[in-house]
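Before I ask anything, here is the structure I am working with.
Here the complex is missing a single protein chain, while all its other protein chains stay put.
On to chain A.
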């Protein structure tokens, strides 16, 4: 057991500047960003008397003439085509309700999933009755955003073999703004684990599974060996510490933090201590900037 006094811990997490740039500008809601009217108004800003004002707390980013504010913390907004991870909250008539870290629970219809056995099978009455056999409350699914309705409801689809129920592993919830936008969301990392970086900020770490077993609606309950668990645990703690220090989460940054933690001979549980977390985070940023 390790007890620390609050006064012994660093007063504020030291800001680590982003890749090769100056210190980013931090704004609070209502703060004036610019008086210049020639800029375009982006997300997280609004115009008031010809002045551009921030509507969320976050970092100001400028791309050419467009000014946006990237929020520090946010719920998932949803974008068509995103690969995300969700947790089933309710089983309803012909559809599931899924928690996806958004304002509303998303909707996954029975017709929008690939039913086991048969590529183009139509869903029958039996399937409707057996919905709980496919996905139950609490189950984690990897799905794709198919459409966002006018009222903000996210409609999901899982019409491919790469989507579906997730097997044994551990889930981490981080801010969606920290996940690097990438076409590829599922990564088999060289250290022997598979990480799914959901665009909604849910990150799922599982042991690597052979290709033919990937994503069905049955789950493998075999015991995961201890070596694999160590890898998964280390990855989990690495992602957690990167998110804690607001470092963008991508396969590169995660692997870099993972290697750093091994190089510096930290045990997995050491990575839960704030000073070690900061140490690894700083080393990772330095490595990434090289």
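We adopt the following convention: a contact is a pair of C-beta atoms (placed from the backbone, for glycine too) under 8 Å apart; a residue touches a chain by one contact, two chains touch by 3 or more; residues count from 1.
Heads up, the rule we're going with is that contacts and distances are computed from a predicted model.
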item: Omitted chain (choose from "Mediator of RNA polymerase II transcription subunit 8", "serine C-palmitoyltransferase", "Ribosomal RNA-processing protein 42" or "Actin family") - UniProt protein name; value: "Ribosomal RNA-processing protein 42"
item: Identified contact with the non-displayed chain, of A:73, A:159, A:229 or A:287; value: A:229
item: Chain not shown: contacting residue from A:68, A:200 or A:237; value: A:237
item: Residues in chain A touching the chain absent from view; value: 1-7, 9, 11, 87, 89, 136-140, 165-171, 219, 221, 223-224, 226, 229-230, 232-234, 236-237, 267-269, 271-274
